[in-house]
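What follows is a set of notes on a single structure, which appears directly below.
A single protein chain has been omitted; all remaining protein chains appear in their positions.
Order of writing sets the labels: A and B. Residues in every chain begin at 1.
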Amino acid sequence: MTGGSVASSPAVATSGVAAGPIGLRAWLRLSDQPFGAILGFLLPALLFYLAFTVYPVLLTIYDSIFRVLPNRPATYVGLANYTAVLTTDPTFWQAVRNTIIWASVGPVTEISIALLLALALYAKIPGMRFFRIAWFTPVLMSYVVVGIIWMWIYNYDWGAANTLLRFLGLGQLVRSWLGDPSTALPSLILVTTWMWTGFNMVVLLAAFHSLPAEVLEAAELDHCGWMGKLWFVMIPMVQPTILNLAILSFVGKMKVFDLVWVTTRGGPLWSTETVSTYVYRRAFDWNTFDLGYPSAIACIWFVIVLAGVLVLSRIFRRHQQLEF
Amino acid sequence: MRLRHVLRTLATVLAVSTYMAIAPAHAATLSLWTFWGDQGAKRDFIEHAVKAFEAAHPGDTVQVSWYDKNSLYAALKTALRAGQGPDVFYAEVDQVEYIDNGLLLDLSNRLNWGDIEPWAKQAWTFGKGTYGLPLEAWTVELYYNTKLLHELGFNPPANHQFDQKTFLALIKAAHAKDITPIALGVGDRPYPGAFLTEEALLKEVGAADYGKLMRGELKWSDPRVVKALTYVKSLIDTGALPKSFSTLKLGESHAYFYSKPGSVMFLMGSFYPSRAFNPPNQGGQPPDFPLGIMQYPALDNAACNECKTMAVGGSYVVNAATKHADLAVAFLNTMATPAMGKLWVETVMGQTGIKTDMAHVSGPHAGYFKELAAVNDDAKYFFGLPSQVMQGKRRDAFTQIINQAFPAGILSVQQVVDRMDAVQ
Partner (left out) sequence: MGFGRPLGRGLLIVALALYTAFAASPFVWVFVLSLRTTTEIYADPYGLPLPPHFGKFADAWLGSSYDVYFMNSVAVVFSAVAIVTVVGAMAAHCLARYQFRGNRALYFLIFSTLIFPPQVTIIALFQILIEYQLFDTRIGLILVYVSLQLPITVYILESFFRRVPSDLFDAARIDGYSEVVIFWRISLPVAWPAISTTIIVNTILLWNEFLFAIVLISSDSKRTLPIGILKFMGDQSNDVGMVATGLMIAIVPVVAIYVFFSEKLIQGMTAGAVK
């Protein structure tokens, strides 16, 4: 009957985990499950995971306590890389600051605008499908394409942004958007907002549509007014979705590389330097070929990202049971 | 029967081994990764060298991959570290990391050094070895539009050099007429923005102290340094540079100067012709453009107003891990001859590290070259760009501060001094 669960005995015998096949299967609570099939199904994925995710992470941690140069064995430096990064590297802290700003402001703008748009579409404006498609398209573009297009838009002389300002008579607001340290990062945040708001909008719209009708009708009967209905009923009910989007957006911004690399490469004056670009630069674009130092940066950053995600989930926790 | 069989086999073996002995060695392909794909004359030069090499080595070929500069560096950094990469590739003298990690072949005993200028060889000498063929050399130049200069009411300076006050007046006059005084852009390069500052510093403190400043042995708070920086700041504050300076790309800055919107002056290395002398529809200057050359402004009471920077630019190096070392070196030597040097100078219109008789340059742009020689008649050269002398954090800081933030008007002189001294 169990055609797929053939050779489980020899496999277990060589694993040495438990005495005999019955012991292992009992421990794994597999008494009535096809061990061989499970293993077969899981093995490829596990191999990929171990080889290309777990092993690299461990190797990165290992690298971070060495100086890793080509054509010679790595020299052990203990925690020297970590102390150097944390105490003597202002560029690192600037990069962390920029990335955290990006990852905090980004989700706020993307989700709040998306909320408004989703509500507008929920109100059944004509042409809904067209709007949805038009707003979603930026999500599909490669950051390289987006970066090049927006560099043209921000071009001082003939770019759309400054031309529009001049056209509206706001010529004194014209500036080199990507060339000025005080406007470069906000300009890039605008670009990612442009890209991702459509995605958030579509998700929120789906969430709104899946809200139970009775609750909404009840709210309407209570004469909440549409503002009240919005604030006290609809938004709280899609809170889990908002949290998910916030985390997705936060994590996404923490990873940003392509956009910066194509447009400003971290300048001007490190105002758009992100941890991503800094790690890449230290590893692949620096005067030394040392991989230990950027590995240390990556490890520190990993801890910061994890902490950030935990903090975010905690902020939203309240009564919701967070289920991953 | 048996004997015939044996004899036939022997004959075959003999024939095959004779053929292999006298036939050329197994045909090899050299891989070459290089920049300059979009610069007509230089591209032609390389292709000419490839043809000459292939003619001299029948059966061997060179496979050329053209890259733009940033992509080239990115690809090389990963490939070389992986122990792979091309046999021969384009490199510049600031890439000491290749040498520090033993990734380049030592060419000390292999190139025709007799045909190469000693100062060019020096640029590629680190420790006991010399690692590159210094093909391109260039000086930091100031080009200008003679017609615009005249329209603004100025005459070309007597010894090709304005003094401090007149230069500032020129900037003011251009700005007043809404003409950008100097075209310059650092959108995709880490060095052009620093030209104005570094030439001023070089002139003010002289070659020896300038070298000290670049190597970190002299502080930026030195009063002479501050004096030079203050002068440059006065130029910047008068609106000398375009508003799009931070994002304007190198190629675009050329067009800014001689096409649209047009500027009075342009700061560029003497490899200017490699873009400017292309046909106009490929980004070159208009055929009758009134081009002039002059020196950077002289500073009052400066140590060396005739000093200027010369640098070794694009060079070719051999991968230490190459399997065709002799062939690769032979390819380099194909370029290291006086004839090739002359070809370079005449077509590229720039200097070279190969010993060349500059006096007898001919060709359609000979006039330009004569003017360049005349302007630089009394020049004393400091060899090396700051980005070639500085390393690590100091170079990164120089790029962000002197190359970009200071000329963009974002930092004050004191801020520059403080930040540069912090990494000095």
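Throughout what follows, a contact is a pair of C-beta atoms (placed from the backbone, for glycine too) under 8 Å apart; a residue touches a chain by one contact, two chains touch by 3 or more.
All figures in this text were calculated on a predicted structure; none of them were measured in a lab.
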| item | value |
| --- | --- |
| Identified contact with the non-displayed chain, of A:176, A:192, A:272 or A:295 | A:295 |
| Where the missing chain touches chain B, by residue | 33, 37-38, 65-71, 74-76, 78-79, 81-85, 188, 249-252, 255, 259-260, 281, 283 |
| Positions on chain A where the hidden chain makes contact | 1-5, 27-30, 33-34, 37-38, 40-42, 44-46, 48-49, 51-53, 55-60, 63, 68, 113, 117, 120, 122-125, 131-145, 148-150, 152-153, 158, 160, 163, 194, 197-199, 202-203, 206-207, 210, 216, 220, 226, 240-241, 244-245, 247-248, 251, 254-255, 257-258, 261-262, 275-276, 279-280, 283-284, 291, 294-295, 297-299, 301-302, 305-306, 309, 323-324 |
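We take it that only the chains that are shown with their structure count from here on.
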| item | value |
| --- | --- |
| Cα-centroid distance, chain A relative to chain B, in whole angstrom | 41 |
| Chain B contact footprint on chain A (complex, rising order) | 69-71, 91, 151, 154-157, 175-176, 178-181, 267-270, 284-289 |
| Residue numbers on chain B that touch chain A, as the complex places them | 73-74, 77-78, 80-81, 83, 95-97, 100-103, 242-247, 261, 391-392, 395-396, 400-401, 404-405, 408, 410 |
